[in-house]
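Missing here: one protein chain of the complex. Every other protein chain is in place.
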Amino acid sequence: MVVCMALYSSSLFAEAKSISDDTQTCLECHSTVTPGIVADWKKSRHSRSTLPESLKKGELERRISTSTIPKGMKDIVIGCAECHTVNSAKHKDTFEHNGFDVHIIVTPTDCAVCHPAEVNQYKNNIMSTAYKNLTHNPVYHGLMDVANSVVTWENGEIKANKPDSMTEDDSCLSCHGTNVEVKGIQTRETVMGEMEFPVLTGWPNDGVGRINPDGSKGSCSPCHTRHSFSIAEARKPSACATCHKGPDVPAYKVYSVSKHGSRYYALGYKWNFDAVPWKVGEDFSAPTCATCHVSLVTSDGEIVVRRTHQMNDRSAYRLFGLIYAHPHPVNSDTSIIKNKGGLPLPTELTGEPVSAFLIDKKEQERRKANMKQLCLSCHSTQWVDNHFIRIEKSIETTNAMTLAATKILLTAWDKGVAVGLPGNIFDEAIERMWVEEWLFYSNSIRFATAMGGADYGVFANGRWYLAKNIRQMSDWLNFLVSAQKAGK
Amino acid sequence: MVVCMALYSSSLFAEAKSISDDTQTCLECHSTVTPGIVADWKKSRHSRSTLPESLKKGELERRISTSTIPKGMKDIVIGCAECHTVNSAKHKDTFEHNGFDVHIIVTPTDCAVCHPAEVNQYKNNIMSTAYKNLTHNPVYHGLMDVANSVVTWENGEIKANKPDSMTEDDSCLSCHGTNVEVKGIQTRETVMGEMEFPVLTGWPNDGVGRINPDGSKGSCSPCHTRHSFSIAEARKPSACATCHKGPDVPAYKVYSVSKHGSRYYALGYKWNFDAVPWKVGEDFSAPTCATCHVSLVTSDGEIVVRRTHQMNDRSAYRLFGLIYAHPHPVNSDTSIIKNKGGLPLPTELTGEPVSAFLIDKKEQERRKANMKQLCLSCHSTQWVDNHFIRIEKSIETTNAMTLAATKILLTAWDKGVAVGLPGNIFDEAIERMWVEEWLFYSNSIRFATAMGGADYGVFANGRWYLAKNIRQMSDWLNFLVSAQKAGK
Partner (left out) sequence: MVVCMALYSSSLFAEAKSISDDTQTCLECHSTVTPGIVADWKKSRHSRSTLPESLKKGELERRISTSTIPKGMKDIVIGCAECHTVNSAKHKDTFEHNGFDVHIIVTPTDCAVCHPAEVNQYKNNIMSTAYKNLTHNPVYHGLMDVANSVVTWENGEIKANKPDSMTEDDSCLSCHGTNVEVKGIQTRETVMGEMEFPVLTGWPNDGVGRINPDGSKGSCSPCHTRHSFSIAEARKPSACATCHKGPDVPAYKVYSVSKHGSRYYALGYKWNFDAVPWKVGEDFSAPTCATCHVSLVTSDGEIVVRRTHQMNDRSAYRLFGLIYAHPHPVNSDTSIIKNKGGLPLPTELTGEPVSAFLIDKKEQERRKANMKQLCLSCHSTQWVDNHFIRIEKSIETTNAMTLAATKILLTAWDKGVAVGLPGNIFDEAIERMWVEEWLFYSNSIRFATAMGGADYGVFANGRWYLAKNIRQMSDWLNFLVSAQKAGK
């Protein structure tokens, strides 16, 4: 085994192509200064591929989507300088570094030099606008405040204070992305002598909707970790788990107990996660997150589904309820949505979808058909059709339960034992119970239905809790009313 | 590594035996129509084994338990037609398909052609009757209702509605198994032209106690996933995790933090999960779920434990409390049990076991001795004996705590702040807290004791919650009484 791996390693480096002079200069110091990332890059496809070679491949085999070779990139592999000095004029984080105009943050715009199709698809992805969707929506921002605010207990009352930005960056924005801006220049003593570096806000961050110093949105490395940028890594469910594991969006947890996940854990270490295109049955025996939502999958040379980096391109519904599940928004910027009640929500407080901002039936059918094509590689039409009917039933029942919880909350507001709009609707105990009805339990159930995640639809934050929570809200309401009568 | 795997793959197919003409016909279309499952089958032992070859092996090496070769199966590998056309007259889901009488659902009865011993053992397994045990027991059915019912909020009161069957199929019955019946014939346009297919209820489903259209119970594929039906996959804990991961039965979670689990995760990818018999120490360095509960394990050619598909054959106690932990039921059909209070429960509401329906001391000792034999492969007699004494202590203390919680509930019923028998005893908030005392916390602790799962016996749904829940129930009772006094 050890021998095999040694052979494998050496063969890897045997094919090393010419490295640009600029990158060579980077490597001279950084092999010592940051050896971990240099070693990682050496294991990457970037370190041993040139654009002309990549373009020689058939269209389905290609990992790049450009068809032209930018000036100066003809005979070289993709190294440090190729990414960290490209587009330098656009980058506010560009600084003079040993004679080079280097920028710290390589952004989707930079990656688009070779991967334009993927970057353009990603722009249509709600994730790309995750920063704005959260921070520029006053309702969601209220939820953020409620999570991040430090409270104090003064004169028998809770007093909420304004959350500081460092906590926000460390909390919600660690996944949603921070706003990275250049705030001056810092001089620092380094092993290479005194040097100047740009000072960044919201840093470190690797969120999917990060606002970058070149004005672009998002990041490719949450899934394709720097500096190997591996397709295999992004295709494994652990890549998605970094953001999609909490009770609010338990996709990874649900997957892990699904039949698909069970097979991945039992057999996945033998599958071929590096093949492009990805051949169903041959390269893998059960889908991962990427298979269903992103990857180009083929069978016998025929396309089953095309690659997309717009993650909802095969999803008819947004299962993740805000506050109710609904057809996907048309625009990746959801902060522009306004419901009849004037709230920036994709549904009314009572559940009706705000159709003008959401995809229509036809687009829903198109997306569903896309996904079904993949399911049919292993399952019969009846199996697949019924599975999708169950998803709609699951949305219907969880939305109905959310409505019941909402009505209890409205009663609490009505009776004056909790304070609703225009105040923060998420801060009091009974309001937080209501939030969990949709954010935790309804979501868990819908994901469980969609992926066959058994207990996440039953006892693990599933229907058991969905129902128990309503009973507890009802009792809690009574206790509040009774305490109110007793003069608190 | 890649080279090794390529060699491995090609050698696999080099030994391909003759495929029956019928199966060859299936493959002609299905290689294109459902390429994923065909590829999976090609990787299976079925696709390269004949019965005569299998019967040449020594008894301990065999994966089949038949000793005769059914007509027509002498020189062929086991393919599509061999399983999907066998016993076709018994199958209500049999339909005419391109000249063949094909049935959709391959059942344990079909598998019994080659694996009769395993199927017979499985029939004695409580899991095989999981559908009936849940749906035909009015008490447990009440628990099902409480989980799956969609409620509405009307005039300040919660109104529970009857759960629909699609939700039940998607929820509890996804693991317990649905009732699959043929409800007519459907004509569908396919890539091969217009075709007719039987319409099935409760479909898709792969639950362990599924009622099949041939009248049989259960399914082999929840553990041996179609269409590779791998023994290796079933031996890995991920196979069990699909059903045994929730807070109600956290076996997988507990295993994953046990020392046995820790070794599996660290070293398991190097173990031999395909060997029959399974050689302790040599093939694996720590047990998985299958090792302790199912597999044939040997050492130096001697049997340590015999294979069993009656999962409780090595378990003296049913740790999974309903409502209290108790000796295992004698019969896999637990819906026949009746306690002194007339309830279909294996214990009284106060904990005494209903002995007439449960295995006796002698049988308990036999099962315990079976399991201990395995433990002794690595642990001393003192270690093992004390471990089993702890399990009995853990049952004793968790049963005692359940009794305390039950008494609080009885007080609530007595004071009229909750409504007990003959109504649903699981629906109100305080009743649901009581359910969690035994279904979540007691279970978690007992599994943790049994498998050395540390924190699942302490803070992770363990003793901390077991005790906290009782304090909360007690306070909740006071709040209910106080709200009652205040005229609600």
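Note that the chains take the letters A and B in the order they are written out, and that residue 1 is the start of every chain.
Throughout what follows, a contact is a pair of C-beta atoms (placed from the backbone, for glycine too) under 8 Å apart; a residue touches a chain by one contact, two chains touch by 3 or more.
Small disclaimer: the values here were computed from a predicted structure and weren't measured.
*Asks:* Have a look at A:35, A:215 or A:416 and name the one touching the chain we're not showing.
*Replies:* A:35
*Asks:* Just name the one of A:246, A:353 or A:420 that touches the chain not displayed here.
*Replies:* The missing chain is touched by A:246.
*Asks:* Considering the whole complex, not just the chains shown, which residues of subunit B touch the missing one?
*Replies:* Spelled out for subunit B, the touching residues are 1, 4-5, 7-8, 256-259, 261-263, 265-267, 269-270, 280-282, 285, 299-300, 376-383, 386-387, 389-390, 393-394, 397, 400-401, 403-405, 407-408, 411, 449, 452, 454-460, 462-464, 467-468, 470-472, 474-475, 478-479, 481-482, 485-486.
*Asks:* Mind pulling the subunit A residues that touch the left-out chain?
*Replies:* Missing-chain contacts on subunit A: residues 1-5, 31-40, 43, 104, 146-153, 156, 158, 164, 166-167, 169-172, 174-175, 186, 188, 190, 197, 199-200, 203-204, 206, 225, 228, 230, 232-233, 236, 238-239, 241-243, 245-248, 252, 269, 427-430, 432, 439-440, 476, 479-480, 482-483, 486-488.
Everything that follows uses one rule, which is that only the chains that are shown with their structure count from here on.
*Asks:* Please work out the Cα centroid separation of subunit A and subunit B, and write it as a whole number of Å.
*Replies:* 33
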